[in-house]
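To start, the structure itself, in structure tokens.
Of the protein chains in this complex, one is absent; all others appear in place.
Chain naming follows the written order as A and B, and within any one chain the residues start at number 1.
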Amino acid sequence: MGGKAPLVTVEGLRVTAGGGRSVIVDDVSFSIARGEVVALIGESGSGKTTIALALMGYARAGCTIAGGRVRVGGVEPIGLAPAALARLRGRTVSYIAQSAAAAFNPAQRIMAQVVENALIHRLRSRAAAEARARALFRALALPDPDGVGALFPHQVSGGQLQRLMAAMALITDPALVILDEPTTALDVTTQIEVLRAFKRVVREQGTTALYVSHDLSVVAQMADRIIVLRDGVVQESAPAAQLLTAPAHPYTRSLLAAAAPAPRQAVALPAGAAPLLRVSGLVAGYGPPDARGLPAVPVLHDIAFSIAPGSVLGVVGESGCGKSTLAQVIAGLLPAARGSITLDGEALAPRAAGRTREQLRRVQIVFQMADMALNPAHSVRRILARPLQFYHGLRDAALARRVAALLDMVRLPQALADRLPAGLSGGQKQRLNLARALAAEPALILCDEVTSALDTVVGAAILDLLAELRRELGVAYLFISHDISTIRALCDQVMILYAGRCVERGGRQVMQMAPMHPYTDLLLSSVPELRPGWLDGMSATHLAEAAGGLTRAAARLACPFQPRCAVRLEDVCDRVPPPVQPLSKGASILCHRGEAELLRAQATAAPLHASAD
Amino acid sequence: MNAGITRLRPATAAGLLIVLFWAAMAAFGPLLAPHADGGVMSAQVFDAASRAAPLGTDYLGRDMLTRILIGARYTVGVAAVATGLASLVGTTLALCAATVGGWTDAVLSRLLDALISLPSLLFALVVVASVGSSIPMLVATAAVIYVPGAYRTVRALAVNIVAMEFVKVARARGEGTLYLMRAEILPNIVLPVLTDFGLRFIYVVLLLSGLSFLGLGIQPPYADWGSLVRENIEGLAYGAPAVIMPALAIATLTIGVNLLVDGLAGRRGGGDGR
Partner (left out) sequence: MSPLARLLAARLASGVLTLLIVSLLVFLATEMLPGDVAQAVLGQSATPDAVAALRAAMHLDQPGWLRYLLWLRGLLTLDLGRSLVNGLPVASLIGSRLPNSLLLAGLTALVAVPVALLLGITAAVWRGTAYDRVVGVLTVSAVSVPEFLVATLAVLVFAVRLHWLPAMFYGLDLRSPGHMLLVFAMPVATLSFVVVAQIARMTRAALTNVLDSSYIEMAVLKGVRPLRLVLRHALPNALGPIVNAVALSVSFLLGGVIIVETIFNYPGLAKLMVDGVSTRDMPLVQACAMIFCAAYLLLVLLADLLAILANPRLRHP
């Protein structure tokens, strides 16, 4: 690689925002050789996208490219005339955006948008461009490559749109492709397909690419070289294998550590304690109820579980499977259509308005979007004081003392008490949310993706805090996450949801021991590993299952996983509701297949994902 | 306060000054008027500006400046009361609908949406035709006409806030509807609600002066600026200031409010930082 002149060189790039008042990219230099895939990795706000866009001579509104040189294949995009820039963009350099759903024009058919690049740059006739597009659709393993072009973007799934955008980028055979977090918005099982499609196309066409991501495991599968970025400054740049195995910079090491979180210390639970919360036969959804009282959009189907005092139940599943809905039903924000919820043996009313203040106090909820969960008009002090007044009737000095104590408990400096939420960082906001929940002195906290919106390092600190609070206060959590590693790190019990059904439930060891429910098996094997060859080593069974994705039609089947399932029983699984059956490892699954059959199927589908605990 | 004003954009500051000026005139205008109300001070009708009558004289030879200063009370005051009523009722209903949701929301929205589809001047004409145009009736009519608009704007704002998780947190805590409306939702929409008040005030001023201009609004012996334009319309043929000045007074008032509102609305983004 060393001999050839690099395709891209960046020297001393500097980008400022707010009229030069803040520097968001500072003195960044790197180069990309022809045919090389370079990854730019860093946490949110570290300037990844800004650098990527600067390669196209583009700065978002409010940002200015304040200095440095960029060369892409002999052209210097910075300061280029608009007409020349338009010739560069989409032709020499093309861009794959983070959210394909937002980046496709909702008013145009997909084919028109995919070939537009080739037409405006006068590379091909329309017919030739469309033929080339269909070839790319095929290469990207899109279902129905001949028909998909006639659809509108909203008629296609997110994973497919992401691949369609790759076709849009590649149709001009650009010298450089920029992929900006192309799989971040996708579920893990969908991500696999998209990553594999990208990888194959990049390899076949010898594309030079800049891959922007915050996820080291994903980057490990794609990149030849990795550049680590923090606050707009390059920390380390090294070949992928070297950076992953022998990181030189302490910041890289902390990223690597946070990517594979260690399990927090477990708590010994008193055996045989009466459950704190028991849920059975829960059915819930949205929209007006029909004649039988069932909601128009059913989301949760026959969910049952219990949580022991002081224990943690993890709920995992892909986006839209009903995790948040479950938390809202328990909190009384969304009345269930069927089923019962009991707290300490007392039945809870479906709506919060029907519950006693004491019942409400004992169950608190914390949301994913830390900033949306804080009233921007209320100061930190007021936010914490309200539950103290509301539940405990505290006033004056006692109130002030308790607010101070709560801030201490979640490690927030006292000086923040009079700030508005806008003056806090993301991590601080989430701590404040926790403190507000703790103010009620609850027995159970419903944590809905509380670390998902945070950077890995910040999220890891919140996980530590949660573990510590649980040890000290004996509070139980219903811990919702789509991220299996955080579930592994914190939870005693695990429940796996698919299309609103609980497909597997058991102790945390269920995620390490075969056999599993076929969906659990797929989900676990889809979680990217830091090991570079992981993606290429996926078993064919899992790849086939991952390719399916949940469709609206499938969600109505007796087993919604049936169309994807490698061990499905034709004419049974789609019609007969699968039974709940216990497994000898201590879990129960929702499946027609017996333990022995599953064990056999999953043994052959190796390599097994059992990671050390 | 001083620092606050100097940080405003020039257009916004100009708007603020105009609004303050007319508010002061509405309050103290009669005290400042150079001549007694209703007093004929010149034999010359439709006179041009002179030292004694800086804005000329009207169709009876009365001083226009005095007439305008006294009219300020009716144009500004009546419109302010009507808008205040409309905003108060509209905002309360909207907060209620957004917080409670369900049937309350559906019924309220349906009804008020039907009301909104009556063009305002038309509705006012129908009411005036039927019950006449006393000042209380005009205030009530204008308030009724603009309740649906205020309701719709505030409801749209409030629905966005209600969907936010901090409201869910408060609900899950067991807070009542009133607390949600007052403490959780209202503080986050104060600025846009004020903006909306300003815009609605302009509409009401235009509506009422339009009615008066048609001779169907405020009736003699009272006169707002719209009536002044009407009673002096014959002076148009002579190019008398008596026709143009009251109309210009309305224009400065409404443009002033609009500039102020535009400035406030523009500040919404960055504003609350600390």
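Here is the rule we go by: a residue touches a chain if its C-beta (ideal position, glycine included) is under 8 Å from a C-beta of that chain, and two chains touch if they have at least 3 such contacts.
The structure presented is a predicted model; accordingly, all values stated were derived computationally and were not measured.
> Pick from B:Leu8, B:Ala23, B:Ala49 or B:Val128: which residue touches the chain that isn't shown?
If we include the chain that is not displayed, B:Val128 is the one touching it.
> Based on the whole complex, identify which of B:Pro34, B:Pro54 or B:Pro119 touches the chain you can't see.
Considering all chains, including the one not shown, the answer is B:Pro119.
> Touching the left-out chain: which of A:Val8, A:Val28, A:Ile41 or A:Met56?
The single option touching the absent chain is A:Met56.
> Give me the chain B residues in contact with the hidden chain, please.
Looking at chain B, the ones touching the missing chain are residues 11, 111, 113-115, 117-123, 125-131, 202, 206-207, 209-210, 213-216, 226, 229, 233, 236-239, 243-244, 247-248, 250-251, 254-255, 257-259, 262.
> Which chain A residues would touch the chain omitted from the figure, given the whole complex?
Here the touching residues of chain A are 53, 56, 58, 60, 83, 85-91, 94-95, 97, 99, 102-108, 116-117, 120-121, 151-152, 154-155, 168.
Just so it is clear, only the chains that are shown with their structure count from here on.
> I'd like to verify one number: the distance from the centre of chain A to the centre of chain B, where each centre is the average of its C-alpha atoms, in whole angstrom.
Computed from C-alpha means, the inter-chain centre distance equals 50 Å.
> Would you mind writing out the residues of chain B in touch with chain A in their complex?
My answer: residues 164-166, 168-169, 171-175, 183-184, 187-188, 272-274.
> Residue numbers of chain A touching chain B in their complex, please.
So the residues of chain A touching chain B come out as 328, 331-333, 352-353, 355, 357, 360, 363-365, 367, 369, 372-378, 386-387, 390-391, 419-420, 422-423, 436, 440.
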